[in-house]
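In this view, the complex is presented without one of its protein chains, the others remaining in place.
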């Protein structure tokens, strides 16, 4: 079963320029995109970096960007169309009541699909972070959902060789988002009916939505096409070092990724606001490898035997003995 | 659009015998089922009471029970199979690894379907409150989901004149439940494919899952077949008096129920641990009527106009003026 | 009992320039500080604007700023020292292990105390939003608290004619903050022992900390010296229009503010990311006045009688009848 060689990637914010609503100018040093690439390239075991459309890569610079990444021996796992960093998206993109906004949003996705194909990513990350609601009576939910379905369909049909991958999140930046759970993504995929779609699980989004990460991994099954890894305290998308809070849950999710024969990227989406960014990436990668080694150490058979007992205390014993065997 | 005559019901715990893990013997006076009926019958405007299989109604007493309810002029909106009040269900019902437990669970549902048909309810409420997980590595999620799908299918096929209605909840009594969101129910219905299924929205379950209630009402659309009404502080299923915490959200959900032309019951699922139970039911009913009257007072046209502006401040003004117009 | 004339203020972000970690360039139009003043001045019933040290008001411009505000007939309720908008504060201010950072932080507060005295505010808002912890084993809690106590003391002793007012919050921007509850502020005040201290309750911070707002208002009692008003969904500091989510809780807190004879400002701390900012302020003010009128309409006697019954259903009836009496 074991997928031997996993590819680990990371989003660019992991390497610097983190900011929040209080420190808009950024918590750490500010880096150019080229410097971010350089920092990424300095991390052993990192195979690729995710890029955002418009912001990092666009019609004008994509040749240049891909060339630079090649020089660093970095791949592009996925392109993320920028549907969330500009004020114009503030009342929604695909669900906007303004047909021009919807058109712009679809155009941005299509452009990213083209760039993705050229950059060898073949996948775009649709995160509808600005499509949701904050106040009661301020949305027509029926219309909004209909528009989301239509826009997703239009993107899917634009070119079927690129996967339109859906990243869900319950809240932030809106207090409620439309595409808010793994099951909601499945409903969206069923309604549109297009084949070239997939599910992205951001482990922290799943935790903040009250989901069990391993459960949604299995629920996604072969639809799971990409992974964002981080950790948090379940109340918010804290984007912390992987496994730093929910260590045992992290082991379990790594086990089930192999079990469903997931072959996609293990991509970090962390925001090391106050940490040395490069070290935070290194630690996240080291946790992934360390906990995968722990799974190997236990062995698939033993784990399967324990799961077959449906016993929390057997599980506890198994994990505890491994963790405390220094 | 306005559905003029709504039917209001309530679960029996609303009328007494509330308990929790600390006060197992109950917070208030203890009542016999007949006394609970009598208390229900004393509430003006209450048209029916929900009954639990096994516990309230079963093969032996259903004739008697239905007769008594008739005498009180009370209908039975729905029968709730008892898949959650006995220790034997503690590690799941439909998802249990024990084939005998699954068989018993399915048998209980089928019996309730028969009783529902006889009692004029034509609907059973499948709440898989014991099917979920608490500890990592203690479940095989793939198998569990497969079993849930199979058992639901078997129930649906048993008799197609009774609706198998799914009530979802994110947590409690397990820390994580499988059927945990409105979208998950939709996925379950799609996987089984049976026509005689529907969605039950418990407004408090939706709030505690981080959903917007009106949003899931519209997302359910014509699949919405029953409603449980209560309120809470969003962290837990507090089962409080309807509209007592989220007053404006309550107005919005009542508006959208009419808008999607919902014609089912408005059934209260409240647990008045420390309140006079009958008064708590009366208050919940009075809030439903009072806030529906507020919607009438505003008028569908004005509300539609405000929603069309997608403006939180227009909404705020509209509601505030109505609320502060004493 | 009724405090007849309340003064309503607002922080400047209420009038524009809102941003978050996704849209760093801002959701709406960008305004100069003078434009923000102008916008504030356009709101009828707004008596003052809160200013941040460094950012809005500082050694160089305070004469000018105060003059401009005078021209607009706006007062300054409080000065907020900037201990949270610069990257240098990222690992704490008063609790920093770096003595130079602590010194800078204390110096900033002292400067703001001077400016406050000159601007007629006589109060500074100490919000230690960057003093907390995110990861386990990354803090020495004993030392950190000791340093906070020392720095607060030093500020208090600098000049006793200015009140050092403490604003607490459970999380954000750190995942855990030291000064995280109303009771923690009381402990801090007791440990320092300085008289010129007070408590600021931000209603949304209280809600997001799981507190009842009215309860902490009474718990603060005569120590309550300032108020930030907004609303949220209890999981995060959403900084929404006052009373827009928790309408009944808003009525109750307004009642208890009069009851404890609170005579300070009613200051709005809202972030209207996607709303017309000026309208959002107007609505918040209108809710304060509308709900205070509702309290008058009910009358202090009736409310006291209802509270004396300790009955949730009596409360429900009283509020419902007022709210539904259009």
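Should a chain be cited, it is by its letter among A, B and C, assigned in written order, with residues numbered from 1 in that chain.
Everything that follows uses one rule, which is that a residue touches a chain if its C-beta (ideal position, glycine included) is under 8 Å from a C-beta of that chain, and two chains touch if they have at least 3 such contacts.
Bear in mind that the values here come from a model prediction, so they are computed numbers and not experimental data.
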Interface partners of the hidden chain - shown chains only, full complex considered: A, B, C
Touch criterion as defined above, residue of A:24, A:41 or A:322 at the omitted chain: A:322
Residue of C:147, C:171 or C:292 in touch with the missing chain, whole complex considered: C:171
Residues of subunit B in contact with the chain not shown: 18-28, 84-87, 89-91, 129, 134-136, 171-173, 175, 232-233, 235-236, 238, 240-241, 244, 271, 273-274
Contact footprint on subunit A, counting only the chain that is left out: 210, 233-235, 241, 243-249, 274-276, 279-280, 282-283, 286-287, 290-291, 293-294, 297, 311-313, 316-317, 320, 322-326
Residues from subunit C at the interface with the omitted partner, ascending: 91, 97, 133-142, 145, 170-171, 176, 178, 180-181, 183-184, 186-187, 190, 209-212, 214-215, 218-219, 221, 248-249, 251-252, 255-256, 259-260, 303, 306-308, 310-312, 315-316, 318-319
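By definition in this document, only the chains that are shown with their structure count from here on.
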Length of the line joining the C-alpha centres of subunit A and subunit C, rounded to whole Å: 35
Separation of subunit B from subunit C, taking each centre as the mean of its C-alpha atoms, in whole Å: 39
In subunit C, residues with contacts to at least two other chains: 233, 235, 241, 244, 274
